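Take a look at the structure below.
For this view, one protein chain was removed and the others were kept in their places.
By letter and in written order, the chains are A, B and C; residue numbering begins at 1 in each of them.
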Amino acid sequence: MHEQLSAMLRTHPQPQTTFDPAALAACLDACLECSAVCTACADACLGEREHLAHLVRCVRLNLDCADICAATGRILSRLTEADQGVLRAQLQACVATCRACGDECTNHAQHMNMVHCAVCAESCRRCEAACTRLLGSVTA
Amino acid sequence: MHEQLSAMLRTHPQPQTTFDPAALAACLDACLECSAVCTACADACLGEREHLAHLVRCVRLNLDCADICAATGRILSRLTEADQGVLRAQLQACVATCRACGDECTNHAQHMNMVHCAVCAESCRRCEAACTRLLGSVTA
Amino acid sequence: MHEQLSAMLRTHPQPQTTFDPAALAACLDACLECSAVCTACADACLGEREHLAHLVRCVRLNLDCADICAATGRILSRLTEADQGVLRAQLQACVATCRACGDECTNHAQHMNMVHCAVCAESCRRCEAACTRLLGSVTA
Partner (left out) sequence: MHEQLSAMLRTHPQPQTTFDPAALAACLDACLECSAVCTACADACLGEREHLAHLVRCVRLNLDCADICAATGRILSRLTEADQGVLRAQLQACVATCRACGDECTNHAQHMNMVHCAVCAESCRRCEAACTRLLGSVTA
């Protein structure tokens, strides 16, 4: 995780009690990474001139995943007056999207040898796992 | 709805079959409006110098709601190769967030006479209803 | 403009003195519309299966324009403690991007008969003009 972002979580004036701190930091990191990697994967797919027609669904899911992970990352960056229902619902949306996008990218990595899709699939899997873990770590 | 945006939906080369077209247009419009209105409500709360201490939870929910509605609106703007699981999960997150933010704003409108919160509550309710309706209109 | 958003500007507790109010409202509206229309135009281009290879630059500029207009719209939604240097620089970036995206879309509308690109070009031109006007209306 970015050192500065982890310093922000530590220096926040209000203690956060919703999540296990390590699971929160890992999930926030994974969301930010996945959002950026999906933005880059959509663009890399656009650069695959010969294969572009086969990558339309991948571009679309990359764009959705980039938007949803970005929103999730922003919400996780806020510790003040968190609403658990909002957090839970957005984390569930993030899990669903990372799974769909990761499946699509894995498919292109395996059958079309798209290296950037392999990289993106890994970020999606990591984010899906981190969101799933965070959903389970709600300290109630 | 913005005329240009509705023209975009009509001129799209691929027919969208996931949703009832009128429900989709209404929901997209409500998401974009709610995102902008929540951004403005967070800022208006920051401008309430004397009452700011009581509005912290409202600002936080406004910011979350602005981010989630923006992401939902972007996803609904894309008709190509839609993934129903992604759409459903993000719509559910949007319903949960609009409800939480609408409740908070209604509270400040009623008990603190915050006019901007009354306006924001209305946008949240409209978006919550439009997302709920869209969830029910999936044409399978 | 969305009635609710214009109500937010009117009910804000702090008066905004940076811009002419009508020019601000028009520009905010144009930014939000252009961001949504560019998101939809990128997607419509992705749906143009036979022409997609010729639309790659259009998709890329649409995505950039959607992101920059969204950021500009959010900043314009905030009236509290505005920083004129920030506003000016972001409006200039928005003008440059709307011009580049509008030129690209106009090109595809004229030479490839892409109707969605014609719609998008109109939104880009409107946003470019509104940002240019707002840059000239700073009340100092």
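By definition in this document, contacts are C-beta pairs under 8 Å (C-beta built on N, C-alpha and C of every residue); 3 or more make two chains touch, one makes a residue touch a chain.
Just so it is clear, the structure is predicted and the values come from calculations on it, not from any experiment.
Novice: Can you pull out the displayed chains that the omitted chain is in contact with?
Specialist: Taking every chain of the complex into account, the missing one touches A, B, C.
Novice: Which one touches the absent chain: B:Asp29, B:Asp43, B:Asp83 or B:Glu122?
Specialist: Final answer for the missing-chain contact: B:Asp43.
Novice: Among A:Ala23, A:Leu79, A:Ala96 or A:Leu134, which residue is in touch with the absent chain?
Specialist: Touches the omitted chain: A:Leu79.
Novice: Of the listed residues C:Leu61, C:Cys105 or C:Cys120, which contacts the missing chain in the full complex?
Specialist: C:Leu61
Novice: For the chain left out of this view, which of C:Ile75, C:Cys117 or C:Leu134 touches it?
Specialist: C:Ile75
Novice: On chain A, what residues meet the omitted chain?
Specialist: These residues touch the chain not displayed: 2, 4-5, 7-9, 11-14, 28, 32-33, 36-37, 39-41, 43-44, 46-49, 66, 70, 73-74, 77-81, 115-116, 119-120, 122-123.
Novice: Taking the full complex into account, what residues of chain C touch the chain not shown?
Specialist: Given the touch definition above, chain C has residues 56-57, 60-61, 63-64, 67-68, 70-71, 74-75, 78, 80-83, 85-86, 88-90, 92-93, 95-97, 100 touching the missing chain.
Novice: Spell out the interface residues on chain B facing the chain that's missing from view.
Specialist: Chain B touches the missing chain through residues 42-43, 46-47, 49, 52-53, 56, 59-60, 63.
The working rule: only the chains that are shown with their structure count from here on.
Novice: Please state the rotation angle, between 0 and 180 degrees and to the nearest 5, that superposes the Cα atoms of chain B on chain C.
Specialist: The rotation relating chain B to chain C comes to 180 degrees.
Novice: If I count partner chains per residue in chain A, which residues reach a count of at least 2?
Specialist: Expected reply: 56, 60, 63.
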